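Report on the following structure.
With one protein chain held back, the other chains of the complex are shown just where they sit.
Here is chain A:
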């Protein structure tokens, strides 16, 4: 709306300015106006041209004889600095490659840009993507598969990854994504409050066994609330579509729920299992165990101000929490229901389809990506669990706390359902969260959320696959 207004304003001003200029030009013999305009035009043209040329040039590859490799990533949080650090290490190990990494803001626009760049034929050599978005990208020909032989030469192969993650990176029998990490949705805790509530194990960590089962978990939440005097568990669900979806899908998987999302057929969920999840969440968001009407910012603020004892969040929030609570603890998602499951997604490198593939650049890209995987220890300090298993097995990783305490989450990771429209930063997650907010706020029964979700899923299934 601002655009229209902005346009209106110069429209009002310009006639006055024009008439003034005219009278001045007439009196002074019409000297400088034309020259001024000409100069301005040339100047503007120069700027525009310069801008375009600079935009075209690949990272200082031009002229220097080095191969340029451009990588797009979406790490606009604290982990972005670590990625830059890793890129720096890899770049200095490969002096003949000019690596440039560009960080773009995470969210739906990132995937719009990536898709547009790929379809435009001039994408970056490599990009970071959520593995949960692969189903929307790989089938449409936006990505190119990895050459396993080349990867093997660089010491990267199937045996180095957890089977579930490797499996998720496949499409049509080929590897389309090179997993960098697994980032589960976990539970952080404040060890002091946990101790006081009597929920700690002998070594001072949160006792997950005491939280197993919905009733135990809620009881523990109430105990924590007594200690803090406010709430026990932090969960911000308002205006946080991703948070809602992660929580639901993780719990639904724990409750053994399956799904069917096949285009052209009605969506199917285990409605009973889904309703049970919402019954539990409604019981949790009661104002004591977890605050009503809370959003992500408020929940984090409360947790860091020690006004709540535990907090559901992604492990990538670790750097932020550790700043406020240096000894913050973290564990996998508690077993609220019977099936072991932990919602997670995974950052992975992909190769956007190049219109004209440059073999030298491709070669260099493989080298850089393999190098970045092996810098996983740096990556782990942001909280992410490195996908490249040799890193996880290193003693240095085993010493990282609380990272090693929730590394087990990767073994039971559940990802988003497979469909072209699902995944991190998708419209699907927004719509699912929309469908459940009334229920979570206690304004509608659990079944309402399930019905609304199913009808939204049906709407997505009826859409043509754009890829």
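Here are a few things to note about the model shown:
Everything below uses one rule, namely that a residue touches a chain if its C-beta (ideal position, glycine included) is under 8 Å from a C-beta of that chain, and two chains touch if they have at least 3 such contacts; residues count from 1.
Everything below uses one rule, namely that contacts and distances are computed from a predicted model.
When the listed names "Peptide/nickel transport system ATP-binding protein", "Acyclic terpene utilisation N-terminal domain-containing protein", "Cytochrome bc1 complex Rieske iron-sulfur subunit" or "Sugar ABC transporter permease" are checked against UniProt, the chain not shown comes out as "Sugar ABC transporter permease".
Set against the missing chain, the residues A:100, A:295, A:363 or A:394 yield one that touches it, A:295.
Check A:142, A:310 or A:461 against the missing chain and you find that the one touching it is A:142. Mapped onto chain A, contacts with the missing chain fall at residues 1-5, 7-8, 11-12, 15-16, 19-20, 23, 41, 108-109, 111-112, 115-116, 118-120, 140-142, 238-239, 241, 291-295, 297-298, 301-302, 421, 426-427, 430, 433-435, 437-438, 441, 452, 459, 463-464, 466-467.
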